[in-house]
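Below: one structure in structure tokens.
A single protein chain has been omitted; all remaining protein chains appear in their positions.
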Amino acid sequence: MYSEQVMEHFMNPRNVGEIENPDGIGHVGNPVCGDIMELYIKVEDGTIVDAKFKTFGCGAAIATSSMVTELVKGKRVAEALKISNRAVAEALGGLPPIKMHCSVLAEEALKSAIDDYLNKSKRSENERTS
Amino acid sequence: MYSEQVMEHFMNPRNVGEIENPDGIGHVGNPVCGDIMELYIKVEDGTIVDAKFKTFGCGAAIATSSMVTELVKGKRVAEALKISNRAVAEALGGLPPIKMHCSVLAEEALKSAIDDYLNKSKRSENERTS
Amino acid sequence: MVAKKRIYLDHAATTPTDPEVVEAMLPYLSDVFGNPSSIHSFGQEAKSAAEEARDKIAALIGARCEEIVFTGGGTEADNFAIKGTAYANEGKGNHIITTPIEHHAVMETCKFLQGRGFEVTSLPVDRYGLVDPQDVKKAITDKTILISVMHANNEVGTIEPIAEIGEIAREAGIYFHTDAVQAVGHIPVKVDELGVDMLAMSAHKLYGPKGVGALYIRKGTKLISFMHGGEQERRRRAGTENVPAIVGLGKASEIAQREMDAEAKRLISLRDKLIEGLMERIEHSHLNGLPTRRLPNNINVSIEFVEGESMLLNLDLEGIAASTGSACSSSSLEPSYVLLAMGLSHELAHGSLRFSLGRETTEEDIARVLEVSPRIIAKLRAMSPMLQSGT
Partner (left out) sequence: MVAKKRIYLDHAATTPTDPEVVEAMLPYLSDVFGNPSSIHSFGQEAKSAAEEARDKIAALIGARCEEIVFTGGGTEADNFAIKGTAYANEGKGNHIITTPIEHHAVMETCKFLQGRGFEVTSLPVDRYGLVDPQDVKKAITDKTILISVMHANNEVGTIEPIAEIGEIAREAGIYFHTDAVQAVGHIPVKVDELGVDMLAMSAHKLYGPKGVGALYIRKGTKLISFMHGGEQERRRRAGTENVPAIVGLGKASEIAQREMDAEAKRLISLRDKLIEGLMERIEHSHLNGLPTRRLPNNINVSIEFVEGESMLLNLDLEGIAASTGSACSSSSLEPSYVLLAMGLSHELAHGSLRFSLGRETTEEDIARVLEVSPRIIAKLRAMSPMLQSGT
């Protein structure tokens, strides 16, 4: 059903866990659809220096979470925003059609974490300038 | 499908053929239903001394023809009239339900031959008495 | 009884499963027995096997694998195609065009729909059982939603002008289904050349197992499920996949593709020998169906003055298995509706005999039929009231 890469990331997920005092948190999904992802990022000088996740979901949900955290680490925030769900799926050697929504969820989790980071930094900028 | 007795009579039918100058002929069935029987009887002093048949039809049609000619030989005409289709079927060890109509046909062929004989003898009686 | 070699000449009724096919099926009964819907390895192994089989079947008929849906046999494939398109296209119309020589699976399905608001036109056929494509064209109305014409007739072997009808259907924008149960694996059948939207096949007619068939459904064809339930076969046919049988159908398709041409040539030669031999040796006998545009393995003759079942039984006692009309109809009392539709008299319909040859059939088998048949027929004719002495 799943590619080797999916299974590898599923069995040995990278970056599991939470980041203390993260710069951004993304929280997407809900128990109704059966997938919940939490994605944490640490940003320094506009570069994502660390990313971690916690996921409740199927094999593809876990593998895409793992892959997306790998893909963003070391990327500039602006670049990271361009990571599409297809890119995540492709990096995993493809996903069964019925599981493509997991890659969408991973993309959304990332976007949501970055949004959170951008909002926070805007706020602190505002605080500083005011 | 058929009992051993049916197969035996089918393979070795008794009394096949015609009787020259028969005392009665029965002709029943038609090509539409797929069975045609001709039954010939020879009667002496009210006793059926010979019976022969010709049949176009399935295995059961041939076997019941053969059996009915066997059953009537040596019987008084009045007795022969009492031979039912069930008796023919039973004498053959039974027939598949779908083939019971063949035994009916055999009974009808016999009745028809006896009718023919009775009509003829009435006529000749009439001729004699008139 | 003396042990004779039994000669099976009823391949149109069913074929023995090829030993290679049995071999291919066995692992899927006991070892790789998983349910293809299961995500664990037992299930996924079974699933791959079924998908591999699907590829082989698609290759045989020139289809794409997503266009093949497995069924429980030819009858189900026909029911699915006809009821499925009828119900899905009710909005467009309620008229179905078919023929009077279809297998029961098509005919009874159409009758069922006829009782439920659909109108069915049954086209004429000529004395060879041939449908005229122009008759199809003329029968089309603005309510027509489906044309169903069989590829090759199971009783008389006549091959219908499917490609011509396909063109007419395509022009008119009407779905076209063909029951190719007797054709697939025996003569070349390519869905695009034929221009069909749906095509039914059954494994046990091509040395595959019983209880499995397939419906080819051209991409884009609008039809609803016949078997409702689980989401198997991309939601088109519910029910746990019969993996061993599907694998068997795949293997049978592969073998057929490999051997069809040579085998057809061999069978045509045997077929024509048997036809000529019977015509020569038996007076008052007639070939039914087209002489050449017929299935390579089909011989159907009518023997005057004798009835079919009594010939069959005698042949059976000689170890020769044949048929009179369709195997299905031989338990009924009606003579073959196919032969009647072709204009034969009831007598000739009742006196029909079908020999259908197969892979195991040899020259010796044909010789034996030619030796035995005249004797049997003479014996039965001697009993027949329809033949006046001396005829």
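Just so it is clear, A, B and C label the chains in written order, and each chain counts residues from 1 on its own.
Just so we're on the same page, contacts are C-beta pairs under 8 Å (C-beta built on N, C-alpha and C of every residue); 3 or more make two chains touch, one makes a residue touch a chain.
The structure displayed is predicted, hence computed values, not measured ones.
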item: Residue among C:I68, C:A81, C:A180 or C:V243 touching the omitted chain; value: C:V243
item: Option touching the unshown chain, where C:P209, C:G250 or C:P296 are the choices; value: C:P209
item: Among C:S38, C:S122 or C:Q257, residue touching the chain not depicted; value: C:S38
item: Hidden partner interface residues of chain C, rising order; value: 6, 8, 10, 13-17, 19, 22, 25-26, 29-31, 33-35, 37-43, 71-76, 78-79, 103-109, 111-112, 202, 204, 209-212, 224-225, 227-232, 238-245, 309, 312-313, 315-316, 321-323, 326-332
item: Absent-chain interface as seen on chain A, which is shown; value: 2, 7, 10-11, 13, 16, 18, 27, 31-38, 54-59, 61-62, 98, 101
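Convention: only the chains that are shown with their structure count from here on.
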item: Averaged-CA centre spacing for the pair chain C and chain B, given as whole angstrom; value: 41
item: Rounded Å distance, chain A centre to chain B centre (Cα mean); value: 93
